[in-house]
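Working notes for the structure below.
For this view, one protein chain was removed and the others were kept in their places.
Should a chain be cited, it is by its letter among A and B, assigned in written order, with residues numbered from 1 in that chain.
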Amino acid sequence: MATQNTRTLARLMMAPSVVVLLIWMAVPLAMTLYYSFQNYNLLTPMNVSFAGFFNYQYFYTDPAFFQSIWNTLVLVLGVLAITVIGGTAIALLIDQPIFGQGIVRILVISPFFVMPPVAALIWKNMIMHPGYGVFADIAKFFGAQPVDWFAQYPLFSVIIIVAWQWLPFATLILLTALQSLDSEQKEAAEMDGANFFNRFIYLTIPHLSRAVTVVILIQTIFLLGIYAEILVTTNGGPGYASTNLTFLIYRTARLGYDVGGGAAGGIIAVVLANIVAIFLMRAVGKNLDK
Amino acid sequence: MARKVTTGARIGWSIAAWVVALLIFFPILYAVITSLKTEQEAIAGFSLIPSGTFENYVTVQTQRDYFKPFMNSVILSVGSTILALIIAIPSAWAMAFAPTKRTKDILMWMLSTKMMPSVAVLLPIFIIFRTFGLLDSRVGLTIMLTLINLPIVIWMLYTYFREIPGEILEAARMDGASLWKEIVYVLTPMAVPGIASTLLLNIILAWNEAFWTIQLTTTNAAPLTAFIASFSSPQGLFWAKLSAASTMAIAPILILGWFSQKQLVRGLTFGAVK
Partner (left out) sequence: MTLKTFLLGACSALAFVATTASAETLTIATVNNGDMVRMQGLTSEFTKANPDIEVNWVTLEENVLRERVTTDIAANGGQYDIVTIGNYEVPIWAKQQWLLPLEGLGDKYDMDDLLPAIRGGLSVEGKLYAAPFYGESAMIMYRKDLFEKAGLKMPESPTWEFIADAAKKTTDRANDISGICLRGKAGWGENMAFVSALNNSFGGRWFDENWKPQFDQPEWKASLQFYADLMKEAGPQGASSNGFNENLTLFQQGKCGMWIDATVAASFVSNPKDSKVADKVGYAIFPSKEGVSNHGNWLWSWNLAVPASSKKAEAAQKFISWATSKEYTQLVASKEGWANVPPGTRTSLYNTEDYKKEAAFAAPTLAAMQAADITKPTVKPVPYTGGQFVAIPEFQALGTTVGQLFSAVIAGQSTVDDALAAAQATATRDMTRAGYIK
């Protein structure tokens, strides 16, 4: 009886969130699906007609389509690599007995509080600008030719900016995990004569794997949707070098005002994102259940 | 500190940590410094010492009033966070203490609602907002931000609640405590840190949301993200003014983050710690 009651109650308690999210998912998705089968350009609202699968075909045959998928993967994996490796390193560093640990931690997490467009503008104009940026000043100081970041390494530059924004998140989660590592275990390992390196390989890394999983999961969801940073810095170029899938949809839907094409792109993105998600869940789910 | 550390090692680690921390913080620091320079100084090459002019802040304030978007940012981020918590707490509680086989799937499904690219659903959402008269309204945007962040909020609370040992609840139940009492006297005190850090994280996410807050507002509900968009690249020299506007936009949340970082960190595990 009690369990039955609890279960009913649990369902009731979950109901609002499930219903709200169901509506939030279903309504825009249904509308997007509908538009994806329409010839509908915002600027020529007189000629709306049924398009069949033409929008999908059109989006898929866009010269930038395959490169944009590749760029999306590079962007996500690049940022994940930097944030996970960098985050672990910084977490290990902060976990050491250092002076002013609190302040160091504050400084490290600060980028997380900066709005994405502001972060992109600061990096573009003050750090990476080939004429007036800090990097250019450093290069000039050493007598080197300043690097034109957004022209020569467009995708890499975007990765750097996004990684800077997400590094604090990774660091915090990894740091929390690190601090939960039993100090007794650590001491035991030390007594056994394990050096720092061995302790790291056999004790710390397995312990952090769960935290790394969480970082990857949460960040991937946000990183798949990145486009503001690209819009502010490279506008997807030069060529299609920094066009990711979301930016391609942006170009279709917002610059071309092609509602049908943008919707088709959105559906394609959702399908691809879900493939990634299922893939991720398989790997992550196991790790989380441990 | 259980381990013994030599002073030398401590100094070494400290120097390394401080260098890294300052490098990461540098872009923000440099923006603040640049905001105190004149436009000419701002592009004159690397310098950490500004002439200390407040002219940019005055210019920014005369061009566009700061107070109203600031208030909107506060209202939207706090409002949407409270709303999200109201919906999420019971849900996360149920998932954590009465899990079924499908709990994990439901959680993953909730997260997957974040995967629709916002640019693709803008027009449908815009039409819905127009139909219900929600364009440029704080109510509409509060709902929007709630929906966007709800999956993360539920996820965070769920992982936190799950770490509360079930035995304690059972013990309370054995004592004949009602569900209500169970929530108020047993669960709440244990859950407060998790709720607090969820609240803080969500305020940050809502404060920094820069797509819907710009696309769905004009004047009445426009928060600081829209304030920034009006300074982002005008004609002429603008870097110092942009820095001033940026500093004004991020300062409140930065300060909040700094003061509450302990609370923020405590619950920010996403189940990463077992």
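Following the convention adopted for this analysis, contacts are C-beta pairs under 8 Å (C-beta built on N, C-alpha and C of every residue); 3 or more make two chains touch, one makes a residue touch a chain.
None of these values were measured; they are calculated from a predicted model.
Within the complete assembly, A:Gly131 is the residue of A:Gly52, A:Gly100 or A:Gly131 that touches the hidden chain. Interface note for the absent chain: among B:Val32, B:Ala98 or B:Ala229, the touching residue is B:Ala229.
Against the chain not shown here, subunit B presents residues 39-40, 43, 62-64, 75, 79-80, 82-83, 85-86, 89, 122-123, 126-127, 130, 135-140, 142, 184, 188, 214-215, 218-222, 226, 229-238. Residues of subunit A that touch the chain left out of the display are 41-47, 58, 61, 63-64, 129-131, 145-146, 148, 150-152, 231, 234-241, 243, 251-252, 254-258.
Throughout what follows, only the chains that are shown with their structure count from here on.
With each centre defined as the average position of its C-alpha atoms, the distance from subunit A to subunit B rounds to 16 Å.
Of all residues in subunit A, only 6-7, 9-11, 13-14, 16-18, 20-21, 24-25, 27-29, 31-32, 35, 42, 90, 93-94, 96-101, 103-119, 121-123, 125-127, 131-132, 134, 137-138, 141, 164, 167-168, 172-177, 180, 183, 186-187, 190, 210-211, 213-215, 217-218, 221-222, 224-225, 227-228, 232, 245-246, 249-250, 253-254, 259, 262-263, 265-267, 269-270, 273-274, 277, 281, 285, 288-290 touch subunit B in the complex they form.
Across the interface of their complex, subunit A is touched by residues 1-3, 5, 10-11, 13-14, 16-18, 20-22, 24-28, 30-31, 34, 42-43, 45-46, 87-88, 90-91, 93-95, 97-98, 100, 104, 106, 108, 110-125, 127-128, 147, 150-152, 154-155, 179, 204, 207-208, 210-211, 224-225, 228-229, 232, 239, 242-243, 246, 249-250, 253-254, 257-258, 261, 264-265, 268-274 of subunit B.
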